[in-house]
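If you scroll down you'll find the structure; I have some questions about it.
A single protein chain has been omitted; all remaining protein chains appear in their positions.
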Amino acid sequence: MTGKLARRLSRMPVAAALLLAMQLAPAAAQEALRIGVVAPVTGIFAQVGADMTNGFKMYLDQTNSTFAGTKVVPIIEDSQGKPDLAVTKARKLILEDHVQMLVGGVLATEGYALAPVSTAEKTVYISSVTAADDLTQRQLPNFPYFLRTSWTSSQPMHPFGQWACDQGYKKIAAIAADYAFGYESVGGFQKAFEDCGGKIIQKIWPPIGTKDFGPYIPTIKPDADAVFSLMVGPMALQFPKQLRDSGYTSPIVGGSVSYDESALPFMGDEVIGDVSAEQYSAALLTPANEAFVKTYRAKYGKVPSYFSESNYTTAMMIDDVMKETGGKWPGSQAFIAKLAALKVDAPRGPLSFDDMRNVVQNIYIKKVEKTMLFGYDKPELWDMVIKTYPAVSQFWTYGKDAFLKQPVYSRDFPACKYCE
Amino acid sequence: MTRARCKVLIVIAALAAIALVVPHSTSFLILLATRALAFSILVMSLDLLLGFAGLASLGQAAYLGVGAYLTAILATRYQFGLGYDFGLVVALGMFMSAALAAVFGLLAVRATGVYFLMITLALGQCVWGLAYRWNSLTGGDNGINLPHRPQFGIDLANEVTFFYVVFGFFVVSLSIMYTLVRSPFGRSLVGIREREPRMKILGYNTWLHKYLAFIIAGAFGGLSGVLWAHTAGIVSPENVVLTTSVDALLMTVLGGPGTLVGGAIGAAVVLFIREYLSTLVHWWQYVLGGVYILVILYLPGGLMSIPERIRRRAARAEAPAAQSLAAAKL
Partner (left out) sequence: MDARFWLIQTFNGVSYGALLFLVGSGLSLIFGVMRIVNLSHGSYFLLGGYVALTVIWTAGSWLLAVPVAAVTVAVIGLVMERVFLRPLGFDPLRQVLLTVGFAFLFQQAALDIWTGNPFDIDPPAALTKSIVVGGLHLPLYRIFMIGVALAIGLALWLMMEKTRFGAAIRATVDDAQMARGVGIDTSLISMLIFALGALLAALGGVIGGGFLGVYPGLDFEMLPVAFAVVIIGGMGSLGGAAIGALLVGLADNFGKALFPEVSYFTLYAPMALILAVRPTGLFGRD
């Protein structure tokens, strides 16, 4: 008898709690925020995909996957680095998983493939990596649901060109990976550099994936004051080594990703002193960045690159918008409007958006040094910030209309007027 | 009923089943099925070469590329092919791919076996290099985005409608290829595959037969490309990269060389693993590699040979029983 009574009594608090929960539940239950992340999980860009998803997940872990009381459900889909698969997975995310937004894409092809899907399905697409210039320039009217929290290829290169003039460089030879990202990087640098009196005297385009620069290095014009290089991934490891081995002693002006944290930890001491420009450096000496780097490194075993920071910050921005709406999904149009109106303090510094929905951010001129930072116990290669250009937009000082009148940077634009 | 006719009926039944079932499944599965059908045409064209003419090509993706890029360039530069003129684009795509195959075939068809593999690889890589480098035409590595699917009275933006259109092309291609392989030309190809010297002695122009097969395969590769461009909506050098050709070859072997339909099955299996399984687990590459290896090791005739093996197993199981029965009677 006592057993039955005891059991009945013990069930009561549970029942009471359930009743209470049921009363409260309808008011508190919000539809979960479903975010589709399209990234290369396998294939040759797998590490980039890992960096992206790690950055995104780190923010989710820090907020317990809850933005303003609403549960966040990230669904990560493998694009395998193929644009048509990115499209297929994006459609799946939208049509099957009913995500409210897509985040991600790495290559220009993926960006150009996903943006039309966002238009067709009226779903938000936030590019957290894809840098293809024109997506937020001449092509933006085609993509009303598109927003970019990362950068354009030429965005850091404009101030870098100005910086090169300020250093006193007059003639620079450019060598860059032969694809759109390379063209846009060189283009931005060339435009700014030549507008302040410099001359690009040579353009060399080794195919993407070149590791043996033997054929190209001896053709570099000897009267160049410096070499502008835009190297990606494994190319970035080999080029400075081979250039220095050939006896070249002039400075390297290293584009954006040439000395980026996705490659820098794997380089040797030959890159000390090389300068590059990007919207992020892991060596940024701000409290926000120090906390970000230390947490990321402790969790994932490597220094974060801009891939990680960009996705972390994107998650942060989504959270900020959700805070504004009290955790309710405001619909695609309103969400984009709110996101584009945000001003945030990210690990990379203060961010806002221009009226073409691309991010406006600091650009850092970085120099490779071997030093000990953030309390780590041994000297390592870091991109130390030597100059900051604040609040740089994708149009630099040119003004939006004037900039949009010129064609998108390509292999032939700006033309190599001073090529010898 | 002959074995062959039985097989045909089974295939027709399977096709009917697909046509009825797929449109009622999820949008993602409809999309995957459409992709599988479009790519299958390429795989079947490769089967024509491999399974019937005995020529293993590692450059078939080049023809898909020609069809796809032609479609994309006409659509974006000349606003051509997005209406009733879509039929013209199909014809042009097939024609241009056949033309490329005619040129490449002159270089390649003299080779056999491993050398054929190598030269088709090299030629395929040349096409890739062209797609990558000829920025002004192909958009380089950015690729070309197609504005929308063709509209000729029916709305191809609707996934189900588009599925039926691609399905229709698939059935027509399969029928044409089937007729071809059962024709005297097709039978000569098989003869050349089996015993080329003998065929030569019998007076057949073996080179010409192989050359024609190469061109026909190229034409169907082009058709596959046209459909592929509109399925994905984007064309890029990724479509003509080496691994695409390798995939096609593996799909052919997976399904069963010399069966035509096996190509479709192989394409479906690989696409399912690559694109569907990858949404569920991240170790799908091991499954893919494992399936290839197991099929190659234990199923020389591919997946299509499973019914045959079961039948043979059953026959062998009956034989000893019949023997013991006979012995018992004695």
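As written, the chain order gives the labels A and B, with residue 1 at the start of each chain.
In this text, contacts are C-beta pairs under 8 Å (C-beta built on N, C-alpha and C of every residue); 3 or more make two chains touch, one makes a residue touch a chain.
Predicted model, so just to flag it, every value in this text is computed and none were measured.
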Query raised in the report: Of B:L48, B:V66, B:L123 or B:A213, which sits in contact with the chain we cannot see?
Result: B:L123
Report summary line: Touch with the missing chain holds, among B:L137, B:I296 or B:A314, for B:I296
Query raised in the report: Of the residues A:F45, A:Y183 or A:Y306, which one touches the chain left out of the display?
Result: A:F45
Report task. Just the residue numbers, please: which parts of chain B touch the chain that's not shown? Result -> 50, 56, 106-108, 110-115, 117-119, 121-123, 125-126, 128-130, 132-133, 242-243, 246, 249-250, 253, 283, 285-286, 288-290, 292-293, 296-297, 300
Query raised in the report: What chain A residues would touch the chain not displayed?
Result: 42-48, 50, 178, 204-207, 209, 211-212, 214-216, 218-219, 233-234, 236-238, 241-242, 245-247, 262-263, 265-268, 302
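We take it that only the chains that are shown with their structure count from here on.
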**Report entry** Interface residues, chain A side, partner chain B - complex
**Finding:** 41-42, 77-78, 80-85, 87-89, 91-92, 95-96, 107-109, 112-113, 116-117, 120, 132, 178-180, 207-208, 410-411
Report summary line: Listed in rising order, the residues of chain B that touch chain A in the complex are 26-28, 31-32, 35, 132-133, 135, 140-143, 145, 157, 228, 231-234, 236, 238-239, 274-275, 278-279, 282, 284-285
